[in-house]
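Heads up, this is only part of the complex; the chains shown haven't been moved.
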Amino acid sequence: MRLDLTDIQQARIETVATASLSVATSGQGFIDITREAARFLERIGARDGALFLFIRHTSASLVVQENADPDVRTDLVTALDRLAPSDAGWVHDTEGPDDMPAHIKSMLIGVSLHIPVTDGKMALGTWQGIYVAEHRARPHHREVVLQFLGHVEA
Amino acid sequence: MRLDLTDIQQARIETVATASLSVATSGQGFIDITREAARFLERIGARDGALFLFIRHTSASLVVQENADPDVRTDLVTALDRLAPSDAGWVHDTEGPDDMPAHIKSMLIGVSLHIPVTDGKMALGTWQGIYVAEHRARPHHREVVLQFLGHVEA
């Protein structure tokens, strides 16, 4: 193991910018919102700080995952179905067999995350994209709150 | 899939406020701390920014989940016990059979999250509550650090 700390930079922060992103999903799967997050940062003139994302639901999630091979997202859906199967004797089934598995998946993946921003750009890795993970079988309208805390252009 | 970015707002940020929340749990299960988080924001006069929560333990978690039907929390506990069973030949068992499963659950759910705050209110969805997830079988004292980064009333 080797560790190396480099490129320390400081900037002034004075702004919080908040926006709402509506996402219409088409059933279980991953929706790429990276471009919309970048558009938000452009619109507000973001420079240095961090982007915080929060999804206002308990049967969908936010996740950073591979954006190259779509097979990865197919396998992620399979993996989630194995970890939270629909025919597993759940007590809560008022909204159908995909309801409780959706809550479990939301708990495992989470509803909030952040991305560092430097010089107005998200510091995502080469293969990283930001996704809304829809866990319900049917299409839903999902709302994501985007916030930038940092320094913006005058 | 449709995406729609709306309601961009900006505010000044100048304050970090920090507090400690003690939670006495009564064994495995979920404890709602949404009201205490709201009380913290009220006390400091929070307006726009984000609330950050962190739990100082490795056998408990923080999670945003459904606050309507208590059956959901029952099923979430069941799901976690299936994903991290107690009789699975763990090497680490110095504190009893629920110890290592508690660490696994803490790793899967996580110990930190954030909630956006606008006009002094958390932007939680209709059915979202903030919970401490206790993974140990016996009651424990848990400590959550609450922080608001943003703009507060003078």
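What to note about this one:
A and B are the chain letters, set down in written order, and residue numbers restart from 1 in every chain.
Everything below uses one rule, namely that a residue touches a chain if its C-beta (ideal position, glycine included) is under 8 Å from a C-beta of that chain, and two chains touch if they have at least 3 such contacts.
Keep in mind that what you see is a predicted model, and the values were worked out from it rather than measured.
Displayed in place are 2 chains, all sharing one sequence; the entire complex defined by the structure file totals 3 copies.
Here is the rule we use: only the chains that are shown with their structure count from here on.
Each chain gets a centre from the mean of its Cα atoms; for chain A and chain B, those two points are 17 Å apart. Chain contact summary for the complex, chain B toward chain A: residues 1-14, 48-50, 63-66, 69, 71-72, 74-76, 78-79, 82-83, 108-110, 113-116, 118, 123-125, 127-128, 149-151.
Residues 13-26, 31, 33, 36, 39-40, 43-44, 52, 54, 56-58, 83-84, 88, 90-92, 94, 100, 103-104, 106-108, 110-112, 114, 143, 145-147, 149, 152 of chain A touch chain B in their complex.
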